[in-house]
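Note that this complex is displayed minus one protein chain, with the remaining chains in position.
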Amino acid sequence: MQRRDFLKISAAGGAAAALEGCGNPDHQLIRFIPEEDLLPGIATWKPSICTLCPAGCGTLVRVMQGEAEVVRNGQLGILKMGLAKKIEGNPAHPINQGKLCPRGHAALQVTYHPDRIKTPLQRTGNRGSGQFKEITWDEAIKQLVSQLSALQASKEQGRLALLASPLRGERRTVLNNFAAGFKSAPPIEFEFFDNRVLQSANLQSFGHASLPTIDLGQSNYVISFGADFLGTWNSPVAQSVGYGHMRKGRPGQRGKFVQVESRVSQSGASADEFIACPNGVEGMFALSLAHVVLRDKLRAGDAAGHAGSLIDGWSQGLPDHAPEKIEKQIGVSAATVARIAHEAAAAGPAVVLIGDAATAQTNGLFNALAVNALNALLGSVGKPGGLSFGAGWSEPPASAAAGKGAADSIQKLVAQLQSGSDAARVLLLFNANPVFGTPAAWGVHDALGKVPFIASFGSFIDETSALADLILPDHSPLESWLDDVPASGSARTVVSLAPPAMNPLHDTRSMPDVLLDVAHQLGGDPAKALPWKTYDEALKATFTTLYIEKGSQTAKDPDEFWKKAQEQGGWWSADEKTPAPAVGKFSGSPAKIPAPQFDGAPEEFPFHFLPFASQMFYDGSLAHLPWMQEAPDPLSSVMWGTWVEINTRTAEKLGVKMGDTVEVASAHGKLQAPALVTPAIAPDLIAMPIGQGHENFTRYASGRGANPISILAPMTVESTQSLAWAATRVKVSRVGEGKIVMFGASMDETPASTKHR
Amino acid sequence: MILGVIVLTGAILGRTMPADDSSTASQPAAQTSPIFTTAHRTVGDAVREFFGTRTKPVQPIAYTHKVHLANGMQCTDCHVGVDQGPDARIPSVNFCMTCHQVIATDKPEIKKLAAYRARGEDIPWQRVYGFEPSAHVKFNHAPHIRAGVDCAKCHGDMHTQTVAERKVDHTMGFCVECHRQNNASVDCVTCHF
Amino acid sequence: MPAKTPEQINEDLLRPLGGASARYLTALAFFAGIVIAAFCAFGWQVYAGIGVAGIRRPVFWGFYITNFVFWIGLSHAGTLISAILRLANATWRRPVTRCAEVITVFALSIGATFPVIHLGKPWLAFWLFPYPSERGLWPNIRSPLLWDFFAINTYLLGSVTFLLLPMIPDMALIRDRATGLRKKIYSVAALGWRGTPKQWHRLESAMQIMAIAVIPVAVSVHSIVSWDFAMAPVPMWHSTIFAPYFVAGAIFSGIAALIIAMALLRKFLHLEEYLLRVHFENLGKLLLVMSLLWFYFVFAERLTAWYGNEPSEMTVFWVTQTGSYSPLFWLMVFCNFVVPFPILAIKKLRTITGTVIASIGVVIGMWLERFLIIVPSLSHKYLPYSWGTYRPTWVELTITAGTFAAMAMLYMLFAKTVPIISIWELKAKEHPTSDHAPALAQTAEEGAD
Partner (left out) sequence: MAHQWGMVIDLDRCTGCEACVVACHAENNISTVGEDQAARGRAKHWIRVERYYEGEFPDVKTKFMPVLCQQCDAAPCEPVCPTFASYHTIEGLNGQVYNRCIGTRYCANACPYNVRFFNFYNPVWDKPLNLQLNPDVSVREVGVMEKCTFCVQRIKASEIQASSEKRDVKDGEIQPACVQSCPTKAMVFGDLSDPQSEVSRLARSNRATKLLGELGTLPKVTYLQRDSWHAGEDS
């Protein structure tokens, strides 16, 4: 406590005592007439959908009456209204089956965040200065419409750019239709963990451009190459439910889980066997497993079908990948490889996963293709206890993912802005934060700064929306109509739907409703492309289509179907039948597994650099939630900050102690953060969680820690345009003493006293 | 003696709260959260709570329970939900106006009521009963009503009251005595959690 | 050294009660300032929350409880020592008893405030009193804190009585010499003392009873304080040795405090002719015994812990022996044993200066001992995940300084109002029950041997 605070508070206390006679200030606020008829103290549960990550878990929101301080018609007052109090998993939902991850619980704080944008804002200061003034919705929409009309008038519709974090379901339709109707370029989708490399590999191997749904619950042997499937990757809650079942849900039967990676991740920590393997050789490892399976005739080579035919040398039994030949390269003994291959083949059903850093190498696509082939060889595709594809109702069009990453579009946008030709003149921003989520070397911040007019629909000011000229704040998810079509996570077809769980707290408007409004004001083609008055009308139309396509046993007409879906949290197919294995024929053009490339000379930059998804902040978009900031990271127990993981021995050599500030420098930038000395990372690796290091992202996240994305090299995954975010080399040096806030103290070794006897 | 001084200083100083409320600047990033607030708004509040004295509520409208009950209404007609959950609803101005749209519209208090509704405001009733936050009592009406406890047992005879007054002192002794007589649980976490 | 006449004694010992010098007032103001600062710090702590102190999870007790144990320990100086010496009829005790008993009363009062200061809600401290309330709730008699409450109050009551009883004749003496308001005040304090044989007899028997009664109380107090710790399943706390260990430590620090107090009184009140080297030497011998006893207890405690090799205990053991708390631990051993042992064991060094140096060492060492009992155990309790550290804040430091200042201030005020050496006991010859009270001259001669 500073002395200044003391004086201030003493003075304030004195003033309060003096003013006490005036009564409780709460009583001086007027009370608005409640809009809802709720019983006090009695909770109702309303279905909703978690929107914080692409998994699309179904939730139940506990709503109770409370007294909220709200502004209505420009006046501050107290309103009795239904308030969301807690989010739980929806037990009926096929994805998460009543369970939830830590991030899902904290979704509540998005709605009640003190720094949520409460009204439309217009920029007053310089770009990025964060100075805005409050305006009305009428003014805001007028401004946007006039900007768009100006483009129409000058026949420059192509110069409207839409930049969104990947949307699904009806929101995606609304946005696409808006772009199509306006005749602008299609929306650019951006998120850091876009998984497009894996989607692309799956498209090539199996004909499905989506992530796999993994039937862990019935699997007996799980090998994961780098995929943090229990933490953040793909559909973590669904996978955790399955994992629990695999481990202890079947009496007398317990599956084995092998994790292969260079740093013990959240998932790797639970593995029965942890195999250290350098970054980039996952594909070789997978193929040497396949070699053993083929060599020892555990499976027939053509069992891999089309997926195998994509791999060079498959038909000859992968002679180049004999474990004895490559054990030095992959850093795993031939005996271990042979044992794992035999175990996996014998235990069956077995499944092999790949994700995260293993696909973020320059050779990530090939690593994924190799794993796909191994899966096919082991007979895991489309089988119980294996993986399956295509359960989603409306899978994203194959072309969207095939062979291109988010980087493709965003880099194009940046290049256009830098060169000035065909550059965007109006940019609409939908929650995407590429300024935070791309390497500084890409120059996204400066390029976006050149766009003459940016309008953001986000609920918060972040690094990207700080550049906006106009902010049209969206409702929070709990205040909105929600829908989702998760592509993985359940073998059933799932279309989630949820009406708003509570009335809006602030003067915000639902983003799709605003787009509909704008389209109607523009008239012409945009209005024709979006024929609905409101978003829920659009949703209802979609559900009518769904009813007609899929039918229903319980609902007799589309109206009832629509109503029941709202009550249940969506619609899902009754059967869990996995689609037929899309293995295909043994044909295709084989690809060699190329060696991974890394940016930076090993002499100057001796360490590999591994940014990883934070269990609490995911890709950084959740760093503004105080619960997430204060929840200790499961592995490091760090709260309210970031850290740089360094192997114990390496740290000793560098003279770095726990908590010392270290500088991590790549050829493209440097950052400082406290060191976390740990035995759970390879000695030649430096790892850092993504999520902190926000310059401008609410009071809880701003100016906290460092952002590892910023120093990444602009390397891309070969044959795609995705960022190879695990392909940078760095050097590390000690700067001085630092500060690291950890909830756990000594956790390096379990002392005898805590061992169970 | 020193102990006494400390206890007294504690009682006086200990439970106040700074009056300053963070200003509602439009600039979120500039705000920081205070490290602490105090448990009470003012020193006076703290002392009052310490000695268990409460100010008398002043109601904005002189609602008369007597007349409503004499006209044959039941408690649960307005205080809906009291037999289902922890709290009883205090009716909103809209609820009052369902009858008073036509009944007794010329009375001055009813005119006040109509004026609230016309302004789009709810009636700012003040709480009569209720526990201090630091008492940590989680009272639930429903089980008491199911157990046949008469409303008057805790609220006094409302047939004789105009605006509700604090006729019964809801001390812990009052609660515990009744629980004992009726063989209800007197385990602490029955009420305090 | 010639024997003093009763008049001289009166003159010498009543002199300090006169007007206050500038030096006295300055010192008093200085200490009062620190005490006021401590009160402000406490006020701030109550206002803002106990978070302004340095305590944290898992070290929920820090400086405050250290001070509590330290001051309660220090209080064993007086009443216990004086009672033992009285019963043992050690004649050299006479000039020593009162300044020792005063230490007890003040140290105990100061110590007893700490359990209140350290509370999260100090204004509810009265819930420790067993009083009938409509809630029907009583304090929990199973809690060592409640034992503390009763033990300390009993000891405080006993010590105050033990201090006040022998003050009565001296109060009467001052009353007889005073005028005006002072006379009235001292008349009240003298409780109608006339010096009749009956009164003398009653006083003597009361003193005898009190001396016997106060010894078990004193032993029980520090045993109970030790049980605050020993009753909890905390590594290195849960030990049977704690009660005698604490009592020995208490007497140890008490004697040291008494020596320091005597030296200061001797210097500032010019009592060189009353507080003689013999007193320091005799107390020094006692201190030597206690130092050896203390060392024995520490050794026994550490040896059993080490030999037992219980993992959770060994964690705490090593963290104090060689870990982050080891500098404090070895400083404690230095202060409590390495410094006092040679000084007190070698006769040549057992001078007034020597004993005072040893005593200062012991007071510091014993404070460290209390700290080292409390903090390392709490900070390294079982599950390593929730280990922690502790660092005091300015609030705790100010309040700690305030208690030392309060002790000095109260002592100074006392010395201004009451003769710090019992006059009537020095003039023991004069009153009727002199049969077991040899003359002062004799004592002085013994000292000169």
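Of note:
The chains carry the letters A, B and C, assigned in the order they are written, with residues numbered from 1 in each.
Keep in mind that, in the parts below, a residue touches a chain if its C-beta (ideal position, glycine included) is under 8 Å from a C-beta of that chain, and two chains touch if they have at least 3 such contacts.
Everything numeric in this text was worked out from a predicted model, so none of it was measured.
Taking every chain of the complex into account, the chain not shown here touches A, B, C. Residue C:G388 is the one among C:G43, C:G195 or C:G388 that touches the chain not shown.
Residue-wise, the contact with the chain that is not shown comes from C:P144, picked out of C:P6, C:G43 or C:P144. Touching the chain that is not shown, out of A:R72, A:K85, A:K325 or A:K564: A:K85 (per the contact rule at the top). When the missing chain is restored to the complex, the residue among A:W45, A:W137 or A:W640 that touches it is A:W640.
Mapped onto subunit B, the footprint of the missing chain covers residues 17, 22, 31, 33-39, 86, 133-138, 140, 142-143, 146, 185, 187-190, 192-193. In the full complex, the hidden chain is touched by subunit A at residues 41, 64, 66, 68-69, 83-89, 96, 98-106, 108-109, 112-114, 220, 230-231, 236-237, 240-241, 243-245, 247-249, 252-256, 264, 266-270, 272, 274-276, 343, 346-347, 505, 615-616, 626-632, 634-635, 637, 639-641, 647-649, 678-683, 699, 704, 739, 741, 743-744, 747-750, 753-754, 756-757. Seen across the whole complex, the unshown chain contacts subunit C at 48-51, 54-61, 115, 118-122, 124-125, 127-128, 137, 139-140, 142-146, 149, 228, 231-234, 378, 381-386, 388-389.
We take it that only the chains that are shown with their structure count from here on.
Ranked by number of C-beta pairs in contact, the top chain pair is A-B. Averaged Cα coordinates give subunit B a centre that lies 51 Å from the centre of subunit C.
Computed from the mean C-alpha positions, the centre of subunit A lies at a distance of 65 Å from the centre of subunit C. Chain contacts: subunit C has residues 47-48 touching two or more partner chains. Each of the following residues of subunit A touches two or more other chains: 1, 9, 13. Put simply, subunit C touches subunit A in their complex at residues 44, 47-48, 52, 310-312, 315, 382-388. Residue ranges on subunit A touching subunit B, taken from their complex, read 1, 5, 8-9, 12-13, 15-17, 19-20, 24, 27, 30-34, 39-42, 77, 80, 114-115, 121, 130-134, 461, 696-699, 702.
Residues of subunit B touching subunit C in their complex: 1-3, 6-7, 9-11, 13-16, 35-36, 38, 50, 171-174, 176.
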